[in-house]
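Of the protein chains in this complex, all but one are displayed in their positions.
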Amino acid sequence: MTVTESKPSYKYVGTRPVRHDGLEKVTGRARFAADLNMSGQLHGIVVRSPHAHARIVSIDTSDAEAMDGVKAVITGDDFPAVDPSHRQYDMCINVIARDKVLYEGHAVAAVAASTRDQAQAAAAAVKVEYEVLPAVLTIDQAMAPGAPLLHAHMMTAGANPPAEEPSNISNVTRFSGGELDAGFAEADLVIEREFTTQPVHQGYIEPHACVADTGQDGHTTIWCSSQGHFNVRSSTATLLGWENSRIRVIPAEIGGGFGGKTTIYLEPLAVALSAKAGRPVKMVMTRDEVFRATGPAPGTKLRIKLGVKSDGDLVAGDAYLIYTNGAYAGPGGLLGAMTVFESYKIPNFEIEALDVVINTARSAAYRAPAAPLTAYAMETMLDEIAEELGIDPIDFRIQNAVTEGDPSTMGFPFARIGFVECLEAVRDHPNYKAPLGPNQGRGVAAGYWFNIGESSSATVNLNEDGTATVVTGSPDIGGSRASMALMAAEELGIDVYDIRPVVGDTEAVGFTDVTEGSRATFATGMAVVEACRRMVVELRGRAAKMMGVDVDDIDWMDGQAVYTGSDGEKAPLSVAEITAKAKRTGGPLTATGSLEAHGAGPGFAVHLCDLEVDPETGVVRVVRYTASQDAGTAIHPSYVEGQIQGGVAQGVGWALNEEYIYDSDGVMENPSFLDYRVPVASDLPMIDAIIVEVPNPAHPYGVRGVGETGIVPPIPAVANAIYDATGCRIRDLPMSPIRVLDAITSNGGSNGS
Amino acid sequence: MSRVHVTCTINGDPAEFLCDGGQTLLDALRDEVGLTGAKEGCGTGDCGACSIVMDGRLLCSCLVLAPEADGRNISTVEGMATGDDLHPLQQCFLEGAALQCGVCTPGFLVAAKALLDRNPDPTETEIRYGLAGNLCRCTGYDKIVRAVQAAAETINES
Partner (left out) sequence: MAVRVHLSSNLRGPTGGVAEVEADGSTVGALIDDLDRRYPGLGDALRAGVSVVIDGLLIAHPEYEPLADGAQVYFVPQTAGG
């Protein structure tokens, strides 16, 4: 494990304190959503569609309502109608179906009863009559002429000329630059490849859960696990047709999200049940429900053509990308288009990306959405080209890598970025030249993600004894409380353990967007820094009063107000000394920071994977792994490494094992961790994380988001290593033993095309 | 349905609770006894988040029926620390940043303690196989394995 030492200019930023919420989490005391129980609480269960595509003819809840312990039953009719033009229409009809179900597992009703068993029995007694419709389960089926339509009115957005007929293509995105034909004409080598990938699940270990307590006054309190409780509030309000102010959302600890908890599923149902029953309602999904009804990342079909000159300069790229976002419109294709060529200087390009709906669960974001798949295609093709041209794969990437000032796919010039630095870090790592054993191979691949900013709020309260509380609205998924405390410690000069970082509920802190897009430490960190800087202004003013001097003669240094004027010596005042006199100098010391964060710096990562392929069984074992990533500045390096290592593990699972499997009716066949196999400790080696620090000029400490980029390179790194070990290029995911074995036997292990 | 009366020892203390005959021990611990440290990640024995030790054996409490606990000796994550002293595993998990979201952590701690009780000086491979019944989706296992190594060292030195 390579460690980037803390910056000499910072006292706290870059150090590795024990996280503030750690003790609760190692003693079992931390309260995740399913750990909460309210007095008088009922248990809610969702009734789900057994069909992938069907019209709801009728729902009869009378038997269920008459059963023992049943206090409320709801269906789509208990929610206000929602117009298809509404911005959150898809979310609304996904949470509870109205006239149609669009995938197996789609919620159609919900029941609350005194015990879970009673609720389950009542859910089974809800009679739903369906008119089963033909299901569309693949991209090809969805795009076939005359295909059954999921949404009767879906017109392809972005089509030029505009679509005249509805279809299952929700969206088309096109980007281009230069002259494609001229570019290919210039090329000495042109290759074109096709890839397919299947939906995968984020696989957070904690299933979705919430408790809602709706009072007779029409106000509700929701405790839940989410990546953003303000979003839970507004989305729930939208579904119910309520004002936001009637809903308070209190964040429980969150047991993983990875994008899958940026949307909602249970909360409006729990609120509606609770309102009807007049009692608190707790709802917890089973793992089976999590798989069937939440968050897969899109499956794809990708076709890419690249042209390169014999000196190694890429000159042309043509990409045709199709993403399925499950049963609703989604951003997969758009994000694929925005990432596919983004890391390299390709002067002539065309990209066309389609988003297609099929009868499977609605896709949710998954870490750097869409980018791991475009990277799979691009980075394996670059590997082929480098080999063909006889250029080292890292040198080839360095030669073509974007650097500051180069135009992105969207046209704007990149600010300072650390792609080349990440490539060099891996090239110079001993892993790159380490000897390989028999049946072993090595693969390198790069990855890119934009990162986002959005809105964040923070409040800093100084306590009477000079310690501090920092309240933010960002749920802490992977150690962000510690990062907030470190930045506050640095700004205020208070010891990091004297700062209590808190995640405030929707009534305790200003609006804050979802923890997504790797934004918490970046954007919420900026709000914390802003609040602290205002606090320092206040502290200087209070100190000036106490010293009887002009505030302009007070500097803030090392956690103390220091007099710099010429009127003799004055003892500096510590935070504790100032807070002790707060009542006499103007009252409590509190400051807020709220902002819309601009300038999220793009993140780059480069991974190196060594693996061994068993030629008898096709089983692939990762034996060594090194990953570099530009973090801008690592506020808490341990948790930056953790994000990198976690991204690697998820990416390796995606590469080798993970996929949704459906039967011919669209029923998921592997909705358990037994059949949907995620990597376990014995599947992986240590993961050497190299933190590269090319500071983001837009952040006061140079932070770039680190949560997502690490999942982008593993799939192609594994694929390239499998090629190195076997001579086989596998262009369909997952690269499961059977597929690897097939490839080895059919290719005789001799060539890769 | 009449409820079953269960008498057992939990984390060294005598305990009793009422449960349904078909209730899992995980649900009984969480809902009847109020120990919510063990988590349900799957309910099917595939994730290890519900790990407990019963009469010296590491088990997924989601696969044990609550009435089976009668007369047994159960340890959960809540019993790992002694007074205000954390178990070395807990300390090493904290210092080594071996948790991110932390939902898998109780299960890993219980499973790792069972591993070290059995094998005080495990190799990296033994740790990885010893913990292969526990899923973590956040950490990539690197820091968890290192924390267990560090804890083994601490225990063996003392």
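Here the chain labels run A and B in written order, and each chain numbers its own residues starting at 1.
In the analysis below, a contact is a pair of C-beta atoms (placed from the backbone, for glycine too) under 8 Å apart; a residue touches a chain by one contact, two chains touch by 3 or more.
Keep in mind that what you see is a predicted model, and the values were worked out from it rather than measured.
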item: Visible chains in contact with the missing one; value: A
item: Of A:Pro50, A:Gly69 or A:Gly158, the residue in touch with the unshown chain; value: A:Gly158
item: Touch criterion as defined above, residue of A:Leu354, A:Ala401, A:Ile499 or A:Ala698 at the omitted chain; value: A:Ala698
item: Sole residue of A:Gly183, A:Gly259 or A:Gly326 that reaches the chain not shown, by the stated touch rule; value: A:Gly259
item: Hidden partner chain, touching residue among A:Lys25, A:Arg481 or A:Arg519; value: A:Arg519
item: Contact partner of the left-out chain, one of A:Ile169, A:Leu335 or A:Leu382; value: A:Leu335
item: Residue of A:Ala365, A:Val502, A:Met526 or A:Met686 in touch with the missing chain, whole complex considered; value: A:Ala365
item: Interface with the unshown chain - residue positions in subunit A; value: 158, 160, 173-177, 202, 258-260, 262, 331, 334-335, 338, 365-369, 408-415, 449-454, 516-519, 596, 598-600, 697-698, 707-708
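Methods note: only the chains that are shown with their structure count from here on.
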item: Centre-to-centre distance between subunit B and subunit A (centres being mean Cα positions), rounded to whole Å; value: 29
item: Interfacial residue positions of subunit A with respect to subunit B in the complex; value: 1, 16, 18-19, 21-23, 25-32, 34-35, 37, 117, 202-207, 253-258, 284, 286-287, 477-479, 636, 638-639, 641-643, 645-650, 672-674, 678-682, 684, 686-687, 689
item: Residues on subunit B engaged by subunit A in the complex (per definition of touch); value: 20, 30-31, 35-44, 46-47, 49, 76-78, 80-81, 86, 90, 93-97, 99-106, 109, 124-125, 127-129, 131-146
